[in-house]
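Note that one protein chain of the assembly has been removed; the remaining protein chains are unaltered in position.
Entry: chain A
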Amino acid sequence: MSTVVVVGSSVAGVRTVQALRSEGFTGRVVLVGAEPELPYDKPPLSKQFLAGAWDTDRIRLLTAERAAELDVELRLGSAAERLDVAGRQVHLADGSVLGFDAVVLATGAAARPSPWPVESGVHVVRSLTDARALRAGLDHEGPVVVVGGGFIGAEVAATASALGRAVTVVDPLPSPIGRVVGAELGEHFTGLHHRHGVVTRFGTGVESVTGVAGDLAVALTDGTTLPAATVVVGIGATPNDGWLATSGLLVENGVTCDEHCRAVDAPDVLVVGDLARWYHPGHGEHLRVEHWTNAVDSAVVAAHNIAHPDDLRTHAPVEYVWSDQYDWRIQIVGRPARAARHELVGSLTGDAARAAAVYTDDEGRLLGAVTVNWPKALVLCRRLLGAGATAADALAQLAALPAARVAA
């Protein structure tokens, strides 16, 4: 009987084992996870779970019962420590060894740790343990300082603010989300914080963090100091590829793969989610993408390619990510950061913001879109990006949507 071992029990790993069964794979499937927790979903950790609106049951990706129904063996609580590609074995921290015919690597990425070591009160948000600790930290009524104004930082700021905390977001960039959406839209994202009473100190770095939980001081590069009961650090993530250092795989900021999610020179090793640096044939380059949807989509491609090796599928998605901040549902599709300019349909000001920004290059090609509170526009732009449409097509079709007339 053929065995597939899936290493990593977050969304990429869980969706891989589910898709293996959907694709008709009938052999043995083992799901390995470092954490003893049953698999859980991460996007709610900075939002609904942190706010206390959702409990752990609500964010489970897989229960023991569902795993049994799928005939998936769970090996949770013991990290994979070493991959022997030639010997087709995964060595776990508890000393056990799992043989495989194919292995799927899905160990994801870890939060970049806080560079300021203190005894307590400084948090990252990546795992359920992290989120539980931060949730307890937010019970302190004192101010919260969020270091990092990207998506995670902005979501945590919104959640902490909604819990009644005074929040300041610090980032060395003048417009942190401007990196993704351009400076002009970035200003609207900064304004979103201000409209909800959150202070921003953008263009300012952090010099040091000192103190203990409930009584911290965040010294900034402009010489000022912010008092904080709780500090949250959201400064990016790095792939969990250290355990593969002796594997012989090509590891360079993730594991290098072909367009079929197979590791270079090791076709029985497939890599999915944040860990994969795969060749995107549509873009003609290798990419590593830390988005939930990419984890899910790559899992399906990898599972299909294991179950149907004579009908290899290519992983060539249109990038897609969402972020929920305050009263904005933000959806980003394609590659706005690569665009020359954009055009806005609708309005991003006030309490009833609803808009789509359409991004284009000098040739008029549609490169991406950012929508706020307008899912229908997002779906339209995502479809047009997949079809290789022009920005003019997108603008014309957006103008014809009923909601565009309401927003205008």
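Keep in mind that, in the parts below, a residue touches a chain if its C-beta (ideal position, glycine included) is under 8 Å from a C-beta of that chain, and two chains touch if they have at least 3 such contacts; residues count from 1.
By our rule, contacts and distances are computed from a predicted model.
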UniProt protein name of the chain not shown, from "Germination protein, Ger(X)C family", "Ferredoxin", "Cell shape-determining protein MreC" or "Succinate dehydrogenase cytochrome b556 subunit": "Ferredoxin"
Absent-chain contact - pick from A:352, A:379 or A:399: A:379
From A:67, A:296 or A:398, residue that would touch the chain that is not displayed: A:296
Residue touching the undisplayed chain, where the options are A:100, A:320 or A:359: A:320
Chain A residues that touch the omitted chain in the full complex: 15, 18-19, 22-24, 41, 43, 292-293, 296-297, 300, 318, 320, 322, 329, 331, 374-376, 378-379, 382-383, 386, 401-403
